[in-house]
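For this view, one protein chain was removed and the others were kept in their places.
Showing chain A:
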Amino acid sequence: MTAAVSPNPAKLIKGATGDWEVVVGMEIHAQVTSKAKLFSGASAEYGGEPNDHVSLVDAAMPGMLPVINEECVKQAIRTGLGLQAQINLRSVFDRKNYFYPDLPQGYQISQYKHPIVGEGEVIVDVTPTERITVGIERLHLEQDAGKSIHDLSATESHVDLNRSGVALMEIVSKPDIRSAEEARAYVSKLRTILRYIGSCDGNMEQGSLRADVNVSVRKPGAPFGTRCEIKNVNSIRFIGQAVEVEARRQIGILEDGGVIAQETRLFDPGKGETRSMRSKEEAHDYRYFPDPDLLPLEFDQAYVDALKVELPELPDEKRARFVADYGLPPYDAGVLVAERASADFFEEAAKGRDAKLVANWVINELFGRLNKEGLDITRSPVSAQAIGAIVDLISTSVISGKIGKDLFEIVWQEGGDPREIVETRGLKQVTDTGAIEKAIDEIIAANPDKVAQAKAKPTMLGWFVGQVMKATGGKANPQAVNDLLKSRLGV
């Protein structure tokens, strides 16, 4: 599809026989946020004792029937709207038949030919200067499987059906991704959208979001190569590594005159390699057919429109608004909107203030510190009000920027109202020229040699500034110090 477009040379991988282009498409499995499972009333909550969250339907007892959970349908529609996608007013649940102990029915209920959501797109900022659009092929609803546990006994396997029947959205991208970096950025953006909508918590450690990554390579401009599917990659970092490693493996084979076998592979992060799981020939015949227990899923446009009205502002809209209303650079705006909570935090802090200054403080000081401590914005010890107060104190010259950083540290460690801390700890900037002049006079008197040097070499001014700041405990207004020194030293 994009064969006609010339590839970005920076994305190409150098091989022994020249440049190669990697082509990636992804199937993301996102667990739907809902109280109950897709077709049963059992809890969809993560955790619990094994087999705590299992209804008669989930255990596939004889005569049990699935009943669609409307909340899961709404979540899929909301997500489709967030992906700018076609919402299909009629979709069909199919059975995907295969035997496995953690699949009690002997089939997974999924949507094969008629998914609830059709084509859409995701805009992805790969770097501060590079933006790509990744096409969405479809989104469909399906059941998760249970879990087989093989290490509790030497002779038996155990099955935990807590996950069995939990709703998943499978989000299939078009093969529009051209590098590991793009792959990572795509998943991050998708995760952001899902979290904004509240249709998936995006928790990759708990398996709420996992990716099947389809990778192929080709010479620039050539038709698509044979792809391999890397199953169940469960972190954004691993997704990038898997693409990298798999592309290199395929290039190696092709450059040695070999051919790529279409197959399913597993990524081993420990060894940094992918290995074969099963070949195309060994692939299951899933014998898909429409599930006769469920009528086609139908709703009208008014139903979709009502959900659309309730949608929150999505990251792309929010980013555009931050650029337009706050005058933020697009990339900064992008960083702030990556999490809904961060964006809210910023807006709270920026209310009635210099938004650019607030953005700098939030991105550089706060996010930097949160990342270092591995904390989420919702658990920040420094509140939006506190950041706002610090910015106010700086912009009204009550404190210097440097003192501002110290103040931030005090609030981070001890909490409290920044204004009070400035008062009680005497952090106020000295703008009284008399006090500054007194300090300058003392320093000039004590260092006649330095005064002589400074007259010859104006860069010595910095040394005097440092001495004055030291003498005033850092509270002197740096601009005032500079001006006074210049006039006294005649430089």
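Criterion: contacts are C-beta pairs under 8 Å (C-beta built on N, C-alpha and C of every residue); 3 or more make two chains touch, one makes a residue touch a chain; residues count from 1.
As a convention for this text, contacts and distances are computed from a predicted model.
A chain of this complex does not appear here, and its UniProt-recorded name among "Allophanate hydrolase", "Glutamyl-tRNA(Gln) amidotransferase subunit A", "Sarcosine oxidase subunit alpha family protein" or "Protocatechuate 3,4-dioxygenase beta subunit" is "Glutamyl-tRNA(Gln) amidotransferase subunit A".
When the missing chain is restored to the complex, the residue among A:18, A:48, A:106 or A:458 that touches it is A:106.
Of the listed residues A:293, A:313, A:417 or A:437, the one in contact with the hidden chain in the full complex is A:293. Summary of contacts with the chain left out: across A:47, A:63, A:257 or A:374, the touching residue is A:63. Considering A:49, A:285, A:414 or A:449, the position touching the chain not shown turns out to be A:285 (whole complex). In the full complex, the hidden chain is touched by chain A at residues 56, 59-68, 95, 97, 99-101, 104-107, 157, 159, 285, 287-289, 292-295.
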